[in-house]
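Quick one: structure below, then a few questions.
Right after this comes chain A.
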Amino acid sequence: MTSEAKPDQMAYYDREKLGQVDLRPGGADWMDVPVNMRPGSFIYPAKEKHLQYFGLPNPRQWFPTDPDWKLPANWKEIIIEGMRERLSKYRSFQVFMDICVRCGACADKCHFFIGGGDPRNMPVLRAELLRSIYRREFTQAGKILGRLAGGRELTVDVIKEWFYYFYQCTECRRCSVFCPYGIDTAEITMMGRELLHLLGVNVNWIMEPVANCFRTGNHLGIQPHGLRDTLDFFADDIEEATGVRVEAPLNRKGAEVLFVTPSGDFLADPGTYTCMGYMCLFHEIGLDYTFSTYASDGGNFGLFTSHEAMKRLNAKIYAEARRLGVKWILGGECGHMWRVLNQYMDTMNGPADFLQVPTSPLTGTRFEHARSTKMIHITEFTADLIKHGKLNLDPSQNDHVRVTFHDSCNPARAMGIFEEPRYILRSVCNHFHEMPENTIREKTFCCGGGAGLGTDENMEMRLRGGMPRASAVRHVHEKHGVNHLAAMCAIDRATLSTVCEYWVPEVRVTGIHELVTNALVMKGQKKREVNLRLEPIGAQAEE
Partner candidate 1 sequence: MESGRREFLKTAAGAAALGLGAGAASFVGAEALARSRAGQAAAGGGKRYALAVDTKKCAEREGCRACIDACHVTHNVPRIENREEEIKWVWKEEAEWVFQDRVHEYSGAELRRRPVLVLCNHCDNPPCVRVCPTQATFKSADGPVMMDPHRCIGCRYCVVGCPYGARSFNWKDPRPYIEHVDPAYPPRARGVVEKCTMCSERLAHGLLPACVEACAREGAGALLFGDMNDPESEIRKRVESSLSLRRKEHLGTRPQVYYTL
Partner candidate 2 sequence: MRILVSLVAVVALYLLAWVGVGVLGLRTLFGTVLPYAALALFVCGVAYRVVRWAAVPVPFRIPTTCGQQRSLEWIKPSPLENPHTGLQAFLRMALEVLFFRSLLRNTKAEVRAGGRLIQGSSKWLWAGALAFHWCFLVVLVRHTRFFTEPVPWCVNLLAHLDGFLQVGVPAMTLSSVVLLGALGFLLARRLVTGQVRYISLPADYFPLFLLLSIVATGLLLRHVVRTDLSAVKEVAMGLVTFAPSPGEGAHWLFYVHLFFVSVLLAYFPFSKLMHMGGVFLSPTRNLANNNRAVRHINPWDYPVKVHTYEEYEGEFREKLKTAGIPLEKE
């Protein structure tokens, strides 16, 4: 197979001959089955320039279906040393390598396994990919007994397998919820990817955003004037919809609040409407805030790369807050961004002692739970506003919306923010329905595109992974006529739009603050006849 054939080209399909079937190998276990790089399931490698710009090793041209991946000569040594180093730096890694009992509780918790059936997508086996090498190289039993003790030789095929499967994990942590020891496959995948980076084995869909983010402050590479234009453009749309002209300050020194949101919301539909939602809300309550072009992305693809990359990209937020002299930071609706902000930012780039404990200027609520990091989630902020009656809301403006809420993996399982968004949704929509309980809150299903998998070339993989989520959406669609899926994560908004289009075309994806603003009665607004998407209100109901 040549590297040119891509799944979206007819040439790819032509190669498959009718009736050609793989015979099943008898009795072999997974270690004996070499990975089969199937287009549609893997992501293209990183381009050299991005690695070079960001300073990662072994930039070169290669393709996953190539027999030779042009690894460094001492690749094996690099991996072993890399593992040794990480085993001594991360207790999670060391402990998770040692204590799995293979009880199988995690097996059917992974959306990729449920939707695709590939056994190596069972979380336990994903970890065994690394664990088998760990046993062979780092435990006496594995050195002596080898295969009997569950160890195996580190070969190039193993590296290929790692590449294939560690980029089929969205680090959603759903398996970790069910594991009796809390073994977190996200940690395993992060370690696996860090090791692959040492060899220059990485994917473009992550490395390009990382390089972009490093340079321009956001993953999409939006440059300052571009952001200015975008926000002004949003203001135009808002004026068209509401009759109110809102401002979007950029890099304004002395503002009280620095607002950071994922850059996807500046560019991609339907995240843009959520961004407009923020702007309306801030305007309406008169918040003294500013966007930043330097820290123009709260999202952090460094999380999908390595701890170091994460720290390098994240440093901008505090730096910018210090430069602008704000009092505290407000974060928009995003998933993995909040994993970084909640669990890593303060440790990596803190302490933020130059900031003040976030305090809502309208309600006076001090957000004590963020007293160290000094950054709060927009739904915490908005829920507090609504609770104190600071917003004039007319939920009937959302009456054509029958909404369900998708808990995004990271805010759910790395933060525990469940009630705030629900409280907001119930306040701004009259028709809110939960999906089946084993698919929401901490048991929520991933969209299938997290952790840097939301690209085009692995579309089939994503659609498979999105199937469990889509099944639950379809259930509430059929039962309650749900037609909107609200998600507070930029990746969700992008990926679930696609997933829903395939599995439940009747349901569209929206953000929380899009709905908030659609229900918000703004001072000086004209009669609201269209929503932020400039669609007539109630149009859907008539359809």
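Convention: a contact is a pair of C-beta atoms (placed from the backbone, for glycine too) under 8 Å apart; a residue touches a chain by one contact, two chains touch by 3 or more; residues count from 1.
How were these candidates chosen? In short, all candidates are chains of the complex that A comes from, given by their letters.
Remember, it's a predicted structure, so these values are computed and weren't measured experimentally.
Student: Which touches chain A in this complex, 1 or 2?
Tutor: None of the others touch chain A; the one that does is 2.
Student: In the complex formed with candidate 2, which residues of chain A make contact?
Tutor: Those in contact with candidate 2 are residues 27, 29-30, 55, 87-92, 94-96, 98-105, 107-109, 114, 119, 122, 124-125, 128, 139-141, 148-150, 173, 176-184, 187, 214-217, 223-225, 227-229, 250-253, 293-294, 307-308, 311-312, 315-316, 319-320, 323, 341-344, 346-348, 350-351, 365, 367-373, 375, 380, 383-384, 387, 412-420, 423, 436, 438-439, 441-443, 467-468, 471-472, 475.
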